[in-house]
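Worksheet: the structure to be examined is printed underneath.
One protein chain is absent from this view; the other protein chains keep their places.
Coming up: chain A.
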Amino acid sequence: MSVASSEVHAAANASGPNAETLHKLSALLTLALLIAIFAFGNAAFLSVNNGLTVLLQTSVIGILGIGMTMVIITGGIDLSVGSVLALSGTVTGMLVKAGMPVPAGMAAGIAVGALCGLANGLVITKMRITSFVATLGMMLIARGTALQLTGAAPISQLGEAFGRLGNGALFRMVEKQPNGLSKVIFPGIPYPAIVLLIVAVAAAYLLHRRALGRHIYATGSNEEASRLSGVNVDRTKIAAYVLSGALAGLAGNILMSRLVTAQPNEGVMYELDAIASAVIGGASLMGGVGTISGTMIGAFIIGVLRNGLNMAGVSAFIQQIIIGFVVILAVFVDQLRSRR
């Protein structure tokens, strides 16, 4: 016995006591490296304004990524978030257009997202259809519903209140100048970034301090063992998909609010950015592994890459190619590390 345990000790020490921390560190290093490279190429990259732009651009993918991370940890995948985002946003837009107050309309939109997630969860656990197929179906259903409801036309003129969540900012400082014009001293922290922070902290708390979070990890790690241990596996999975759907709804509202237009065509392929964020952040599609902080780093790697390449004048097509390589590289490095 003592021999066996000392061997395990040696093995554990050889590959490092905490592989997850190691992965996160390397991802963080990549992010810092990207920022350094882009800053070197263009001084404007490091400006406060551009920093806030990156925050704003990343918040939608970040929020989707958080929901996606929870689903991926259970061992599943949610391909429907891009479409659910569009459906939630259009439902909110239609309700606001019909005269509903903005907060109520947004709550309803998020509820629609949660309902889509509930449908995903029920199809996966009760009808026993794999998450890939179930959420692929929902992806088509939600997108089709959004297009059908609006006749594929954007809903505009939604009023100033509708645009506040996406365009407003906290601590915005504006100075009235003697000539009557106003000068922006500090553009403020965009509301979407604040929402992202709150969602990230709440999700990390849920995953690490609550029993539901523990069960999410356990389910993805060994579903049969969790069931035999008395974990309600079905309920755990359904909760993850509902959260993912609700967060897609929230992201949809933020995005449409930023555009002050409800666009049924928005969010196509966003699910792939969300998956990429989670995977770059160290989540394993085999389940049981993943963290919110990792996904945040992943989302910012994608955000910084997009922004920096934009500023460097690299075309959107080349950007896709580069991000594709980054995803593959991130997973490859992760595998090298975990191979003993």
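In this text, contacts are C-beta pairs under 8 Å (C-beta built on N, C-alpha and C of every residue); 3 or more make two chains touch, one makes a residue touch a chain; residues count from 1.
What we mean here is this: contacts and distances are computed from a predicted model.
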**OP:** If you had to name the missing chain as UniProt does, which of "ABC transporter ATP-binding protein", "Sarcosine oxidase subunit alpha", "Succinate dehydrogenase" or "Na+/H+ antiporter subunit E" would it be?
**Re:** "ABC transporter ATP-binding protein"
Original post:
In the complete assembly, which of A:Leu31, A:Val81 or A:Ala218 touches the absent chain?
Top reply: A:Ala218
Original post:
Which of these touches the unseen chain: A:Thr130, A:Gln148 or A:Ser229?
Top reply: A:Ser229
Subject >> Option from A:Leu31, A:Val289 or A:Ala330 whose C-beta touches the chain left out >> reply: A:Val289
Subject >> Those residues of chain A which, in the complete complex, touch the missing chain >> reply: 1-5, 7-9, 11-12, 17, 208-211, 213-215, 217-218, 220-222, 224-231, 288-289
